[in-house]
Every structure is written in structure tokens, then in C-alpha cells.
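Every protein chain except one is present and positioned as in the full complex.
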Amino acid sequence: MPRLIARRLAHIVLVLLVVSFALTFLVNLTPGDPAYSILGEQATDEQVAQVHKDLHLDDSVPSRYGRWLSDIGEGNFGTSYVTKRPVMDAITEALPATAELVLLTILLSLAVAIPIGVYTAYRPDSRFDRFWVLVSSLFVSLPSFVVALVLVYIFALLLQNFPIHFPVTGWERLTDSPGENLWYITLPVIALSLQQIPQFARLLRADMIATLHEDYILAARSKGVSTRRILFRHALRPSSFSLVTLAGLNLGHLIGGAVIIETLFALPGIGSLTVNSVLSKDIAVVQGVVMLVAIVYVVVNTLVDVTYGYLDPRVRVRKA
Amino acid sequence: MSTTFDASVTGVIAPEETDGTSFPTTSPAPDGAVTPVAPLVRHRQIALWLSLGWIGIVVFFVVFAGLLPIPRYDAIIEGLKPRAAPHLGFPELLGTDTLGRSVASRLIYGARQSLTIGVASTALAMLAGLTIGSLAGYFRGPIDAAVSVLLDAILSIPGLLLLLAIAAVGQRNIPTIVVGLAILGVPTFARLARATTLSLVDREHVMAAKAMGARHHRIILRELLPDVVLRILSYAFFFLAAIIVVEASLSFLRLGIPPPQPSWGAMINDGRPDLQTHPYLVFIPAACIVFTVAAFTVIGDWLRRRFDAVSFGAAG
Partner (left out) sequence: MTSPAPLPPSGNGEAPLLRVLGLKTWFRTPRGVVHAVDDVSFRLKRGDTLGIVGESGSGKSMLARTIMGLVPRNAITQGDIQFDGRDLRSLSNEELRKIWGCEISMVFQDPTTALNPVMRVGTQITESLELHTGLDRRDARARAVELLGQVGIPEPERRMRNHPHELSGGMRQRVWIAIAIACSPKLLFADEPTTALDVTIQRQVLDLLTSLQRQNDMAMVLITHDLGVLARRASHIMVMYGGQVVEAGVTEALFRETRHPYTASLLASTPRLEHSSHTRLAAIPGRPVDVIDPQPGCRFAPRCRHAQPRCLVEDPELVAAPKPGHRFRCFYPVGTPEGDEALEENLTKGKTAAGVSVRAQTEVRT
């Protein structure tokens, strides 16, 4: 067992090293001189030289890389070219919005997908099942921003006459005003969920169908257990391992992957931060964000693997 | 339990009450044997033909765009207001955009861009992925471990984010975008290639070649690759579908190929302010994206069912 853990850790560390090295290299690839992005076009040569010294832009790649790594070790992800504030600050400001969006999305998606998955596994090829297959294939093909735009169109514009109407863009902090906050986040969460739900439901359906053929389901039935109890108490848990894994992975992925939705709905999250930084050529922020996202994703991945082992008692035995 | 019955005997959750139907003494007539599969298969075939049809239309327009009697994509149409709605009379079937340019023309040239970029990056990703994956699967050992680290590094960054990073530093031109998109696809192609290679390496014809002293590259090229490519073809279409979305997303964020070159994603973004009053400005290019993505997905699905039950596991 310890050997497996060691190997896993080494792998993770190597992966992160590769990512961070690629990011360091990023600066070299930028056309033009980053100093001008920071100082503006009117900078004097002295100012440019000063910036180069401050940011160690003249150093070789390996030494810059080393410096970057040690900085990260201290929690310093760099300084924004544009705002001059630490990148970490920008990230912590942007994180709540994204975190809330992603968490609510996964929760809502599971809440909807699980009953659908269970029912369509219980009655495969029923009318609902076939209808659902069509609908979910449709949603899988739709890019997220198309879904979002359709939602915006329907809710925000057609319902304008009604007293209830969802504000399309905007944001209020959860701590400042919970009501407003939930109002604003509803449409984005729905838009993102419509992409997750088909994946989850399909996975659960496949696993459940396999489980329902198992002998222990027949045996439970012979005990006189009710259908509902069999579905949710006997069959769901053994079938949900892949689902939980996928939910965990998607959660990690969505942190950086909700860019379009954030931009569309003007949510001040990590995605918006990145887009704005790219547009303003603030490479430092882009570097910092990507590095952080990679770390988070790798950590979440590992957590998911560990949790999987915990959930499935059979796997525990095999590993022992 | 009994092993005589085949897979059509489904689970036992709900025994239905029998109503004393009379017993068939012979096999039921061919149409009487109701297998739930039948209507679904028909649906799939219709979907496949529709998809091929749509792709055919798109390809036709893309290839012959220069020869068609349509205005240039950056030309302002005389005689028509901007944001004109689509109508069936000539000349502008699909209306005009916010600046008064021909929507139809921009759609076609946008298609050309999307498809070119899509196919190019898919091809590049396949090439790189197959190479890396096959080598990893064939040689195993340290090469495999190194490749695994590399692939995981790529996978640890969400696609769009990775592209944003590339867009931040690179030029906004076709080669950069193609390479960036291709990087997104390398991990999965490589994984598939590796898995297939691993499963094929022990097959007879490979061992025979080894026994005859064939050199490594010969084995890889002649014995393994054909099988690998066939199995991966279905994923190529799924990837193509996804790439079209990513490219559109990039253009939507104004980080793709700069104007005046048209792109479906950019067209959607342009139409956004007028969503309430002129929804077609947004939804016509959106529909194109959706149809194209769906079409490639269906084709990829068909290929998967035909050639590749192995890599993707049991049909869901």
C-alpha cells in the first residue's frame, strides 16, 4: 500500500511540475514585451529595464522557473501586471462566485439526475425512457452558451410582463444579500446543470440496469421488500460509484470550465477573471489562475479516488 | 439461475399479472416477436441519414463557397436594412446582421473556418495522440510513465482555460488555434491508442511478426496501427464535435480569429445585445452549431456501434 501511495504522489508532483514549467514558458512566448502591458505604451527605457529587473524577465527560463516554484510554495502566485495587486487576492475575490456556481450546479444536477436515472433503469424502453434519451442527446449536443442564451431569451425576455423575472446579469455576494444572490445565480446554475444532468443520468441508468439483474435484487424481492425500497436502498448504492466519481471529477473541472457561463451572466468568478486578464494581456494572472486550477483539479481527483475506495467495501478488501 | 434464457429476459422487479392469455403453440409470427429494440434502431437510422445529409450540405457550401452567387462576407448589402429578418424571397435568404452584411454568406464562410480548424486540429490530435499512445503501449516502462505524466498534465487544465492561456500569449491566427485545440485532444487519443495497442500486442499476428524478427517500427505500422485507427475513428468524430463548440466559444469571447473573418461564435456574440428584438441574429448561427455538433455526434455514435464495442464498453 505505501508503495502505491508514494507512486501516486510522485506522479502528481511530476504533473504539477510539468504544468508549472509550461506556464513559466508562457511568458517567453508572448509577443511583445510584457513591460509595456504593465507600464503602458509611453514607458521610458529606464522604466522598462526596471520592470524587467523586478520581474526577473531577463533571467533564464530555469531560474525563473525555480523562482516561480518557490513563490508558489509561499503562496505567492505572482503579481498582476494590471492591478499591481497579488494574484492571490484577485483569485480569492473571484472564488466565491465560481464555487457557489459549481457547487449548486453539481447538487442540482444530482438531485435531478438520480431519480431520472433510477426510473429509466427500472423501466427501460418505456415511453419516458425513449423520450428522455432523445432529450438528453439533444442537451449533450448543445454548447453551454446556446443553452444559456435560450434560457435567457425565454425567462428574462418573454416573462418581462410578469412580476417575477430573473435578472439576467449581475451579482450580489451571498453574505450581503442572500435573496438577491440566489436570484442571480439561478439561471447560470440551470444552464450548467442541463449539461451535467444527461451525463449523470445516463451513467446511473447503465449501472443500475446492470445491478438490477443481480441475484441479490431477486433475493431481496423474495423477501417481500417493496419496489421503492429495492430501488433506492438496495440497488442505488452499489450502482452509484461511477456516478460519484464523475460528479467529483466534473466538480473539479467546472471550476475552470464555467468560463462561458460566467461571461454570459456577468458573474465575477474565476472564468471571468481569466478572460479579462487575457484580454488585457495580464499574463501573471493567467499563469496564477491556471496553476491554481491545475492544483485544485489534481487534488480533487485524488480525493475522488480515495473516496471511491471508502464507498465500495469490496474495493477496500481488494486493496488490503 | 437458469442459463438457458437469453438476454431478453429482463429483471424481475415487476411481475405483471397474467390474464390467462392463450398459449402460442408455435413460434409467433415475425412481427409478433416484440423486441423493444426495433423502433430505436429505426430512429438511429433516420438520425444517421439526417446527419450525413446535413454534413454533406455544409461541406458542399464550404467547398464551393467561392463559386456560389453570394455576396462577400464583409460586404454591406445595398438596399437592405441591418438586422433584417430572414425571408424567403431573394436575395438574402437569412437576413442581414447588425452591420448589414449577409448572414447567409457569413454563415457559409464561418462554416469554412470552423470546419477547417476542426478537421485540422482533429487530424493533428489524432496523429500526435496515436503516435504517443502507441509508443507508450508498445514499449511500456519509462516511456509509458513519462507519457502518462504528460497526458495528466494536459488533462489537469480545463479545455477552455488552456485555450485561453494559449490565446493570451499566442497570435490570433489559424495555426495557433489549431495547435491549441489539438493539444486538448491528445490525451484521449493517446489513451485510446495505448489501450488498444496493449490489447493487440499479444495477438497472434503481432507475435508472429516479432518471431520473424521484424523491427519495432514495422510491427507498429503494419500490424497494430490499422486496428488502432479503426477503433479510434469514432472518437475522432466526437472530438470534432467538441472542437467546434470550443472554437465557437473562443470566438464568442472575442479570442478567436479576429474580424472581419466571420465565425459562428462571434456572430452569436454580435447578436447578443439584440436578443430581445431580433432573436434570429443569435439563434440562426446557434442552430448551425447545434446541427453540426449533433450530426458529428451521431456519426461518431454509429461508428462506435459498428467498429468499436470494446473501447467504450457495453452500449449504454
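Observations on the structure shown:
First chain written, first letter: the chains are A and B, and each begins at residue 1.
Keep in mind that, in the parts below, a residue touches a chain if its C-beta (ideal position, glycine included) is under 8 Å from a C-beta of that chain, and two chains touch if they have at least 3 such contacts.
All values derive from a computational prediction rather than experimental measurement.
Listed residues A:Leu69, A:Val82, A:Val225 or A:Val300: the one in touch with the omitted chain is A:Val225. Here one chain is not drawn; of A:Gly117, A:Pro188 or A:Pro238, the residue touching it is A:Pro238. By the touch rule set out above, chain A reaches the unshown chain at residues 214-216, 218-226, 234, 237-238, 312-314, 317.
By definition in this document, only the chains that are shown with their structure count from here on.
Our note on geometry: chain A versus chain B, Cα centroid distance of 22 Å, whole angstroms.
Residue ranges of chain A in contact with chain B, taken from their complex: 11, 14-16, 18-19, 22-23, 26-27, 29-31, 122, 124-125, 130, 134, 137-138, 140-146, 149-150, 152-153, 157, 202-203, 205-206, 212-213, 215, 217-218, 221, 227, 230-231, 253-257, 259-260, 263, 271, 274-275, 277-279, 281, 283, 286-287, 289-290, 293-294, 297-298, 301.
Listed in rising order, the residues of chain B touching chain A in the complex are 1, 10-14, 36, 39-40, 43, 148-150, 152-153, 156-162, 164-165, 167-171, 241, 245, 248-249, 252-255, 268, 272, 275-276, 279, 282-283, 286, 289-290, 293-294, 297, 314, 316.
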